[in-house]
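Below is the structure I would like to discuss, written out as structure tokens.
Of the protein chains in this complex, one is absent; all others appear in place.
Each chain gets a letter, A and B, in the order it is written, and its residues are counted from 1.
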Amino acid sequence: MDLPAGTRNHNYAEDMSIFRTKTHWFLLIVLLVVLFTAPLWFGNYWLSVANLIGITIISVTGLNILTGYCGQLSIGHAGFMAVGAYTSVVLTTRFNLPFLAGLICGGIMAGIVGMIFGIPSLRVKGFYLAISTIAAQAIIIWVIRGWTDVTGGYAGLEAGPASIGNLILKSQTAEFFLILTITIIAIFAAKNLVRTRVGRAFVAIRDNDLAAEVMGINLFRYKLTAFFIGCFFAGVAGALLAHTNRLASPEYFAFTNSVLYIGMMIIGGLGTTIGPIFGVIFFQLLNVLVTKLSPALQSAFPHLPGGFTSGIAPTLFGLAIILFLIFEPRGLAHRWQLFKSSYRLWPFSY
Amino acid sequence: MKTKKLLLFMSVTLAVILLATPFLMSCGPKVADTTKVLKIGMMTPSTGPVPEKGIPGQHGIQDAMEYINNELGGAGGYKIEVSWRDSAYDPAKVATIVQDFMNEGDILFTTHSSSEMKMAQGKANEAGFPGLATFISTMNLHPAQHIYGPTPDYGDDFVALIKYYMENIWEGTGKPKVALHLLSGSVGAGTLDGANAMAEELGIEIVATEYHAITTTSEIESLTRIKALNPDVLLISGVPASTAIIIENAKTLEMYPGTTIMCASASFTKSLVDIVTAQSGADAIEGVYGVFHTVSWEDDAPGIAKAREYCQKNHPEDYGNMDYLSTWATCLVIREILATAVKNAGYEVLAQGGAAAWKAVEEQGIQKVKGYDVEGLQGGTITYTAGDNRLDNYLRIYRVTNGKIVALGEWEPAPLIKYPQYGDE
Partner (left out) sequence: MSMLVQFVITGLAIGMIYSLIALGFVVVWKSSGVANLSLGQLVLLSSWFTYSMLVQAGLPFYLGIPLVVIFAIILGWIIERIILRPLIAQPILSLITVTLGLAYFIEGIVVIIWPLSQAYLPRFFPTEPIHIGSAVVTQEYLWAAVISLVLFILLSLYFRYNRMGIAMRATADDQKAVQACGIPVTKIFSRSWMFACVLSAIGGILMSSIGGIRPGLVETGLLAFSVVILGGLDSFVGAMIAGPIIGLVETVGSGYLANFIKWPEIRTVIPFIIIVIVMCIKPYGLFGENRIERI
């Protein structure tokens, strides 16, 4: 933890605190105030973008714990989101469970399914594991499509709006507050998790699993724990997505989404808590920019090829992933670190 | 040092721009519209897995709107302004597009396919935002909410095809054996709903229900199973490309001729004939039956002349395409709806957009339209009856004869079917 000059830690609590100085606290409060008053100056459109960003941050944070910290690459994250979404929707609509209980059950169910598909991780890693998570995604989506009695098949399941007690969160503003709160809790939980024994065990497994085992880390336990936690986040995100869209449909959880989540994580910075936030915001704003600008470009330059509008988004996303991996493998989070340290030293940077 | 400073400067600028975009775009002065228009949103799947439907549909919208605004003077004296989007058949995209339509003050929206509508209808129904799908499935219309079909749905396709078969083709005794080959998705589900509800009543036996993916490349394996059951009818409900694969494979397995092949309306268009002809020769598609909800290009309907004229002027490659004609008809229906709404509720209510305008369009527009004949392009007349969100309910059987889609027989009414699984009583 790099601190401003002159700040010293006198006890353990100070050493461990995330927000150490007054400036930290001030900035945190400003940020929270800005975020919680956002509906006042955000239009409906930006509110819906913000909601999507929040949900994606939750999911990518989970992926980051699994892949960024524990080193288990999962290309089936959207599949685990689907498990959470359907569990929550089935429980709330058929068994009349309250929304929050459904949300947590969705997360737990996704975590359990994740653990089952994580079992091969004990024997294989790297590419093998990646392929088995692709298989997990394909199998999960197939089950959802086929098991029509429970999941409604292709028609999907209609989901009720989120609610807390008697308060029904139907409007976009209400949903924004809900998603924002859960996102903040998720980020905070992730930040703290990786500072515990479990988190350090994850990092050890990522860096060298054989060495970790020799050090006395139970690989079986920690790898499955990583799968459970990562997929729990995914499940919660999936449930939120279904309830805010009022529909759980297999189409929301396509394979391409799983790939994009990895892209967002890479761009943000693997193995940092702040990374997923940067990555997701970067991606979604790029997406907004592309969808808003490309029709205008298309009409301004009629000689552009016909598929420009729809092809430019994947092209740019793919390019972003490649360029980040080549030129800034540590992602935007690393840039943010550099910026922070140079800001602290400015104007006397040496 | 210089590069570092430059980098810092650039990243700060970038961050500022990224952060400022939302504020600029939401707070910026709204450009006032000087002309009075009626704004609607329309989407087609022009890229993605089904461009063979989306692109002609998109062209149909462009040409029909040009015709409506230039020759018919818009709806009720106001020009119709379309904000068109490519949905790419992508559910996440559809959801954001619908949100966009609602935010930008559109008073009505359309999708081309039932799947897009399925993805859109959750939000639209909740907000009371009225929508129409050119091709519509049972799950969009039942229970009746704020989504309407300008034509009958896929369940009605099944009934019309089988009715025709029983009356005109079936000569044996007992129940004919029908094999279904369904696109997994709302298209196939609609046909299956119709089959489950009506097979008993129509006196047929469903011997096989196979599914295919929208991107399928070979269906030899599923057709082998169907062939072993020796069905009298193979009823395919898919999109043109997948239906073409199934017809070609059925030909390879020598099921055809022999088994009668029938296609539901989502696939029965010129692209189907073109694809099969290009791949396997013209005789592979010859004699295939299909059902459709508009007239064919060869008919002498009063409105077809304009469609032919605009199509040949702007998009000659779509000549003969049923998707083009379907969206053309849908645009005419929309014009009638908006004209009725302007007459009953007044322009001011509609112009403000939002929930009040949507309610006006639905209650003073869609539900008040009576006896509009769509310039003769559809079988019946556009009339709303309470509880039935299909605005027209007539279908006609077609057959591929000498490489052309030729109409057989008269328009058949499609009575409303109740689907308890979607909450109908």
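Please note the rule applied: contacts are C-beta pairs under 8 Å (C-beta built on N, C-alpha and C of every residue); 3 or more make two chains touch, one makes a residue touch a chain.
Here the structure is a predicted model, which is why all the values come from computation and not from measurement.
Contact with the chain that does not appear here is found for just one residue of B:N70, B:N168, B:T215 or B:T385, B:T215. Set against the missing chain, the residues A:P4, A:P98 or A:P329 yield one that touches it, A:P329. When the full complex is taken into account, the listed residue touching the unshown chain is B:P51, out of B:P51, B:G190 or B:G320. Residue positions on chain B in contact with the hidden chain: 47-49, 51-52, 182, 184, 209-213, 215-218, 220-222, 224-225, 228, 241, 245, 252-254, 275, 278-280, in rising order. Where chain A meets the missing chain, the touching residues are 67, 71, 73, 75, 117, 119-120, 123-124, 126-128, 130-132, 134-136, 138-139, 142-143, 145-147, 208, 210-211, 214, 256, 259-260, 262-263, 266, 270, 305-308, 310-322, 325-326, 329.
Keep in mind that, in the parts below, only the chains that are shown with their structure count from here on.
Remark: chain A and chain B have CA centroids separated by 35 Å (rounded to whole angstrom).
Across the complex, chain A is touched by residues 1, 4, 8, 11-12, 18, 21-23, 25-27, 46-48, 86, 88, 91-92, 95-96, 99-100, 102-103, 115, 118-119, 122-123, 126, 139, 184-186, 188-189 of chain B. Taken together, the chain A residues at the contact with chain B in this complex read 41-46, 48-49, 52, 145, 153-156, 158-159, 170, 245-247, 249, 251-252, 254, 257, 281-282, 285, 288-289, 291-292, 307, 309-311, 335, 339, 342, 349.
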